Every structure is written in structure tokens, then in C-alpha cells.
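Submitted below is the structure of interest, expressed as C-alpha cells.
Every protein chain but one is kept in place in this view of the complex.
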Amino acid sequence: MDNNLLLEVKNLKTHFISDSGTVKAVDDVSFKISKGETLGIVGESGSGKSVTSLSIMGLLKDTPGKIVGGEILFEGTDLVGVSESEMRKIRGNDIAMIFQEPMTSLNPVFRIGRQIEEAVILHTKLSKKHARGRAIEILTAVGISRPAEIIHDYPHQLSGGMRQRVMIAMAMACIPKILIADEPTTALDVTIQAQILDLMRNLTEVSETAILLITHDLGVVAEMCDRVVVMYGGRAVEESDVHSIFSNPQHPYTQGLLASIPKMGERVDRLPSIAGNVPIPSRMPEGCKFAPRCPFAMDICWEEEPLLKEVSPNHSSRCWLHEEVPENESVFVGSPKY
Amino acid sequence: MTEVKLSKKEQYIKMSLENIENRTPFSEFWRKFKKQKLAFISFFFVIFLIVLSIIGPSIVPYDITEPDYVNVLSGPSAEHWAGTDAFGRDIFSRVIAGTQISLIVGLSSVLLGAVGGTLLGLIAGYYGKWVDRIIMRICDILLAFPGILLAIGIIAILGPGLSNVVIAVAIFGVPVFARIVRSSTLAVKSTLYVEATTSIGARPLRIIWKHIFPGTVSSIIVYFTMRIGSAILTAAALSFLGLGAQPPTPEWGAMLSGGRDYLNIAPHVTLFPGLAIFITALAFNLLGDGLRDALDPKIKE
Partner (left out) sequence: MFRFLIKRLIEIIPILIVVSILIFLFVHMIPGDPARLVAGPDATIEDVELVSKELGLDKPLVEQYVTYMGNLLKGDLGTSLKTNRPVSEEIGARFMPTFWLTLWSMVWATIAGLIIGVISATKRNKWPDYLGMFGAVSGLSLPAFWLGLMLIQLFAVTLGWFPTGGLESWKSYVLPAFTLGTGVAAVIARFTRSALMDVLKEDYVRTARSKGLQERNVIWGHSLRNAMIPVVTMTGLQFGFLLGGSVVIETVFSWPGLGKLLIDSVAFRDYPVIQAEMLIFALEFIIINLIVDLLYGILNPQIRYE
């Protein structure tokens, strides 16, 4: 099991420090990814899920964000302390990333071919000619029909779905060990979403690439992931394998998220939703971050934050309700009354 | 037990409410503006310049026009801090007295340009169609022509003199303001509340004055300040070329021009008036940059 461990994030703390105060965008988050595994990080915008992925990639440079604590162990090396030049060798080579917006994630002034070859030449020391071959090969693999012509095109000549395929091709060109996908399908048409997810799954299966999938869409999670971390307000609030999350959600927030997706064959007048909004990051409540929106909030929830506790093997949750009746987990099952 | 201790929950709710109440546009502007240290200093320096331009002529130690042939072209000393010019006049006194001229020329030319440009921009933006096309085409032509060449051309017609410099500098400020105000007007016009007022039958003039004009004020303030520096520079350049203020007026550009012939024996004659132009223009430019960053960071040069 441990031989397969690829990435271990331990107590990661990424804070945004500005004049108006410190925002704890990611606060004490831990998880593991093994070879070939797909881990989902779920949460609303502002939950810290994207910041987590940028922390792993070491791409916080252009944000006010800074890793203030914790470790990111990639194959045993802590990426937090590693030099920029070491990090560059890992970035795009061992850990690659695709982003939410295919329309703006490709450089508009360079041809597609050049943008793919660039990473190949950098990390594999292939010649320009062989890199071009690799670009055509990987474009074929992502299902682009005329790759030899597409490499001469500029991004604005391609559709959104095509561009996201190009992005995947670019990320997979050096056969990374981990692919971080930040909302890879959110900006795409529903019909194309499934194709892109299929493509990611098939490509990574062959190369045993692990996926860190960041999404707010539980449907995507159900389809793709092996394990799930649910984030809220910079905290991991629940973590488990994908089956228990859906069959036995523990945290009221997870329960709320699940209740708000429509179920096949069920007729409801109105879908329940979680009341309120994610709090402004600089004004997080002191206790449980979810307390202002939680239908079960008690006095203690406002006073003190609960710990992330294992409620059953490989299933942890961060909620005071578990403390009260630690032996009886069935209390909340199937009772999301939103 | 007189003091009621708020629970954490009540504290949170109170904090959320307070933050909504406390943020007025002005306090927000002031908070951002104070952070720009150079702009903040420039703000006080500009106030100092304005005060100096009012009281300057009456507090200067020497007469600014009376020649003193005993002290011709003497270097900086205890009596004459910035030395004397070719007529023996005290340069320090003349530079102080010249503040008034430069500020009046700078402010009035930009003000004229801003008023003209704002009116044209409001009209073009509000009425649209052919009115807009004609006004903006004229502005394009004016903008395309290098400012100082246009000013030289206008002075060629009107003749040299400070008041004609003001007119010339004002004219090439018009298209700049017209453009900004027009685009802000278009943006404001498309917002819902103007459409709503139009639909209840308010008169155009009232709509422009009550609803569109306030929406453009912050961009106008920023550009106004930024233009003053360049207006002062252009006016000084025109006087330097002999097209503006005439001797013995203590205008900085004209003083510089007078010192040119003595550059190798008395460089201080050109040094101090130039320094005055530079520092004044710098203060207005820094203030303009600071106002832009605090009021409307979207504005580009």
C-alpha cells in the first residue's frame, strides 16, 4: 500500500496575507493520493479547493497566498521547501494541471503545436522534430481528428471542447504521475462534459496517472472518484471513499450538498438548498465554519471548532454532533431536512 | 451582572452587520488614497503651491521686475538664494511669483478643456447617432494631431500671449475629456435606472444632470489632475519658444528662455525655473496617479 503512495498532503496551511488581515484560505488540510487513484476535492467556490491545488503546484507566486505550515510530500520529498528550479522539473512533468477555462487557458498568440511541444522539449530533451511527433501522437490520443493540421492552428480557431482536449493533451504529453484537474468540465456544454471525463479516465488508466479532481459537482465525483475530501471554509470537513459519501454522509454540509442534487425517478416540487452563502473569507466565524448555515447548529458550534474525527474506518467528519453521540452514527442518516 | 456578555453567535451577527454599515465610498477612497504615500505628500504639496500662488507675490524679498545692474548674473548667495538674472533680478523671488502664473495657466486651460470636453462628451454619449459620430470624428482629428503643433498653429492665428496659450492648451484637452465622458456616459446610460427614468418621461437635460453626470465625476477628477501637469509643461514650452508669456513676466518657461544665452557663465538662471516646473508637474502627476489608483483603478493612460 505505502509503495503506491504518491502524494501526501499533511496539515497544509495556505494563508492570504494582506493589509486588511489574514485569510486562512486553506487551513490544516490533509489527504493522500496513491498511484492510479482518483481523489476528488469537493466544495463551493471560496472553500479553498483551488488554492489547495495551486499550493501543490507551487503556483501561488502571483497571488498574495503563502504556505505557512504543513508538508506536501511527493514521492517522499517535501515540495514546500523545494527550490524553484527543482519545482520546475516536477511541474508539467510529474505533476501536470488542467484548468477550468479552456477559452482563456491557451496562449492566443502561439500555435497549438508549439504550446504542446514546449513542455515536451523542456522535460524530455526530445528534439524539436520528435517533440512534434509526440504532439501529434498525444493530440490523436485525446481524440482530435486532424492533429497534423490542428498543430498549425491558433486557439481562437478551435471550439471550447477542442481546446479542453488540447489542454489535456498538453498536460498528458509528458505522462505525469499526477494530473490535477481544476473544474475541468464546468465551462463546457453538458454533452461534451461526459466525453472529456471519459477521455481523462481512459488516458490516465493506461499510464496509471493519479487524478486530483477539484469540483463542486457531485455528479462528476460519483462518476470519476475513488476517494473524496469535502472542503468548507478552508477546512476539510469530511473525508471518505466515494461510496460512503453518497450512502452515508456524516457532515451536515455534505448532507446538504447531496440533498440539493436531483435524484433519478424522484419527483419533488422544489429541490432543497443550503441556506445562506459561504461567509466572506476574512470574516469566518470562530467556531465551526459551517455554523451560520447549519440547520443543527448548537451553542458549542459557535464557541469552538470540532476536530476531524474518524467516525468509521476510512471515514472522517468534523462535527460536534459526532461528539455528542459518538456510538450512534445512524442518528443523521437519511435525515437531511433542508 | 450589569454587563451582558454576548455569545459568539451574537458577536458574529453583529460583526456581519457592522461591516455592511461602515463602508461609505468616501472612507473607502480615503483609506486607499492614504496608502499611496507619494500621492499623499503631493496632495499637501499642491495645497502648499496654491497657498504660495496666492500670497507669493506679496511675500517675495525682492522686486520681481525692477533691474539691479549692480548684481547682474551673480550666483546663489545668502542675499540671493537662487542668484540673479541678466538684469540683476532675484531669481528666487521671480520663481515664487511665477507659481501664480503657472498654476493659473495650468488650471484654467484644463478647466476650459474639461468643461468643453465634458459637455461635448455628454451630448455625444447621450444623443448618440449622427451627433455622436460628428463630435467624435472631430475629436479624433484633434487627438491625432500632436498637441504642441496644434497649439503652435492656434497661436500662429491668435498671436503670442499667455491668454492665447491658455486657449491653445485648452483646445487640445477637449477631445481627451470628451472621449472619457462619452464612454462613461454610454456605460451609465445603459444601466437600468436611466432607462427607468427615461421611460417615466423625464426630460433629457434633467437625466443628464441628475443621473449621468454624477456617474462620470470620478473619471473627470482623475483626468483633470493628470492633465494639469502636462498643461503646465506645454504652456512653459510655448513661453520658452517665445509664443507665450513675454518678458519681463516671471513665467518659468520665459525665464528659462532668457537664461539660455548665459548657460556657460550662469547656469543657475536656467536651473531654478526649470526645477520649479519639474517639481510642480511632478506633484500634479503623482497626485493624479494616486487619485486614479484610489478612485478608479480601471482607468489606463
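Order of writing sets the chain letters: A and B. Residues in each chain are counted from 1.
In this section, a residue touches a chain if its C-beta (ideal position, glycine included) is under 8 Å from a C-beta of that chain, and two chains touch if they have at least 3 such contacts.
No experiment lies behind these values; they were computed from the predicted model shown.
*Asks:* Just list which of the chains on display the missing one touches.
*Replies:* A, B
*Asks:* Tell me which residue among A:A96, A:M284 or A:L321 touches the hidden chain in the full complex.
*Replies:* A:A96
*Asks:* From the listed residues A:V26, A:I138, A:M170 or A:V230, report the one that touches the chain absent from this view.
*Replies:* A:M170
*Asks:* Who touches the missing chain here, B:L38, B:I59, B:I134 or B:A187?
*Replies:* Answering carefully, the residue with contact to the hidden chain is B:L38.
*Asks:* I'm checking contacts with the chain that's been left out. Which of A:L122, A:A194, A:A222 or A:A259 qualifies?
*Replies:* A:L122
*Asks:* Just checking the interface: what residues of chain A touch the absent partner chain?
*Replies:* 57, 59, 61-62, 84, 88-93, 96-97, 99, 101, 104-110, 118-119, 122-123, 154, 156-157, 167, 170-171
*Asks:* Which parts of chain B face the unshown chain closely enough to count as touching?
*Replies:* Per the touch rule, chain B residues meeting the hidden chain are 38, 141, 144-149, 152-153, 155-157, 159, 229-230, 233, 236-237, 240-243, 253, 256, 259-260, 263-264, 267, 270-271, 273-274, 277-279, 281-282, 285-286, 289, 300-301.
Following the convention adopted for this analysis, only the chains that are shown with their structure count from here on.
*Asks:* Go ahead and note the Å separation of the Cα centroids belonging to chain A and chain B.
*Replies:* 51
*Asks:* If we count contacts the way the header does, which residues on chain A are in touch with chain B in the complex?
*Replies:* 19, 283, 285-287, 291-292, 299, 302-303
*Asks:* Any idea which chain B residues touch chain A in the complex?
*Replies:* My answer: residues 7-9, 12, 15-16, 19, 35.
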